[in-house]
Each structure stands twice: as C-alpha cells, then as structure tokens.
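Excluded from the complex is one protein chain; the other protein chains are retained at their positions.
Let's turn to subunit A:
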C-alpha cells in the first residue's frame, strides 16, 4: 500500500514539476545516444540513455507505467554531464528535466540508509559550511599523514563511502589552509578590469593552491580581484541530487554577496560551479523578487579560461619555463563544455604555449565519470568510464593532463594512479599549470 502511494505521489510530482512542453521537445531521433557515456558504457542499453530517461519521465508523468526501482535506477545512473544537450538538434533541456525529476523523487521517496548517510555527510556537513569542509579536509590530511584508519572510521567521514574513497585519499593533494582572504581585494597595477572571485568549496580547501594561482594570474593580467566575504558553495551538488531547496538557499546568499559591489565579471575556476552559477536565473525562476538579480549575476559569471582569453593572454608570449618541452592534453569539464559551451578558449591558450605540444584527447568531450559525487555513489560505472578514458589518455603520451574542474582533476589523478602512469604523467588544473610551468610575459 505504501508503495502504491509513493508512485502516485511521484506521478503527481512529475505532473506539477516536470514540464510537459520540455518533455515533448524530444522527438526521439536518437541523436543524443552516441554522446551519452552511460549508454556507451552499458553496451548501448537504451534504459541508460537520455532518450530513454526522457521517455521514462514522460511515461511516469502520463501514468503509462508506475514509478518503480528500475526507473529510479535509470535516472540515478545518469552522470548529469549533459553531453546530450549540445548533441540534441531539437534543443531539449535535459538537465532541467533531470533536475526536476530528481527533486520530486528525492522529496517523495524515503531515502535508503546508505544514500541518506552519504548525502547527509556530503551535503549537510561537507559542502554547506566552509569551515566543516576545512576541518574535514584537515582530517583527511591527518589520515594521510598518520595512516590511522580507525580515526576516520570513527568520524564516519570516509568509512561510509565505498572503497573508492581509499583510492581517493591516496591522490588527495597536500591540503594547506587557504591563503586567499575573504573580504579582501587583491589589487593589480593596471586596474583595467574589476572581478569578483568565486572561490568554490573544493577549490578553496583541497585545491587552495589553484585559487592562489588564479588570483595571481588575474592580477598579472590587470584585474583587481575582490573575494566577497559571505560567499558559499554554489549549490550544484545539492541541485543535481534533487536537493533543490538547499541549492536555492545557497544561490540567494551568493547573489547578495556578489552583487554588493559593481564588478565586470564574476569569475570561477571550477567548470561545475560555473555552470550552476550561470543558471541561477533558471534555478530562481519562480522567485520573481530575485529573478532580475539572478539574471544579472548569471550574466556576469565567467570561467577563468574565457576571462584570461578575453584579457589577451594568448596575445602575450607564453613559453614553458627553462626551455622545457612537454606534451599536454586536456579533459573538458562537462559542464563548462556542455552548459557554458566553452570549448575553444582553454585549447587556444594551451596551443599558444611555446615548448608545449598540445595533443587533443579524442574523448575529451566525454565525461570522466567523476560527476560531482557520482564516483562515490555509482563507483562501478564511474570506474568503467574512467578506465576506458585512461586508455585514450595514455595514447596521447602526454606528460600533463589538464582540466578545468576540481572533480575532474581528482578523478584524473585517480585515473593516473590506477593506470600506473604516475611516474611520467601529472594531472593539473590549467591555471596551476600556467602558474607553475609557464612564463607569461
């Protein structure tokens, strides 16, 4: 009986929140199929494809089939990489459909225990509050140094996540306390542009070095970099997992924090965050009082590679330090590519570095399997995707594998470790690579 009520509640939820017009945009041509990593890595199972998932949402909404576990699994196993969107000539807004459907399911369905604990740990504690994130990463660091597994088991941070976490902790960078001060403006000598810097929660803790490199690079290119004090996590991880209300709270706080000063751009160095920031207007579409501000915020959002390209970095002399020669390749951040459609800018920057030979990774446009916390929840599919990705990476014979998003970066580091090529290949954020290895005149 309880089960029957659940599927009815979910159908009603779909009817109210999953827009029929958007579902009908899909005319089932199937052109999205070859772009979908879960379709390809499930050996062409339509159940694990965008066309299949849209049909499932529609069938549940129309009452053609009742919601059940198999449908939930299909929607759950989606990476949310949105590679289907640029592939879709009919312009289906898949990401928005998926988000609404997951929101309904999340709300209506009593979460299973493991998932509940994982989400609780990840969202409520890790991402909601910057200080918790800092403490947690500090713990991971302590775990790394001491090797006392029992401690982390007790704190419940790592042990409730699958075995991948053990692999993960091996590749986590040395975590330093962030040196980027909130509320501060880092001034440049030229002062041609004023930007507000979105620090991101992972970038601000696990990859704090990248943030320092970012600020320095922007200063060098003539930007005054203001770091708004009350900024919080962008809300992407919550939003993609069906916790839209939590995501909205974060969005509202960020909009207030960033619009407090008049800036030319709101810059970020994490593709996943950037995409979500640029869609705040969509997230807050039912909040008329905030919509104008959300639009202003989203319009100013820009990713670091696009901004430094605009600021003329490729017109300067870029060369590898100490006359070094190296092969570099690049793994796209799915959301930077598929949502913000930033494809050429990072490549143009990499191609203009003297001494560096840029080799295109043939599957750069396909998700690496990181996908927020996907690799922690759907480890098997994630590792299948990663292993196949690493075969392509190895074929490029690159010494540096660059990315534009912290999740991708961690996954690439894990991939390099798993593939046993860490002695001659390093994964880095594009900005760190520029800071560490490239002379910018």
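Operating definition for what follows: contacts are C-beta pairs under 8 Å (C-beta built on N, C-alpha and C of every residue); 3 or more make two chains touch, one makes a residue touch a chain; residues count from 1.
We adopt the following convention: contacts and distances are computed from a predicted model.
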Identity of the absent chain, which is to be given by its UniProt protein name, from "Glycolate oxidase subunit GlcD", "Dipeptide/oligopeptide/nickel ABC transporter ATP-binding protein", "Yip1 domain-containing protein" or "ATP phosphoribosyltransferase regulatory subunit": "Glycolate oxidase subunit GlcD"
Selected residue (touches chain absent from view) among A:88, A:195 or A:217: A:88
Hidden-chain contact residue, picked from the options A:17, A:46, A:417 or A:439: A:46
Contacts of subunit A with the absent chain, listed as residue ranges: 21, 24-31, 33-34, 43-47, 49, 52, 55-56, 59, 64-66, 68, 70-71, 73-74, 88-91
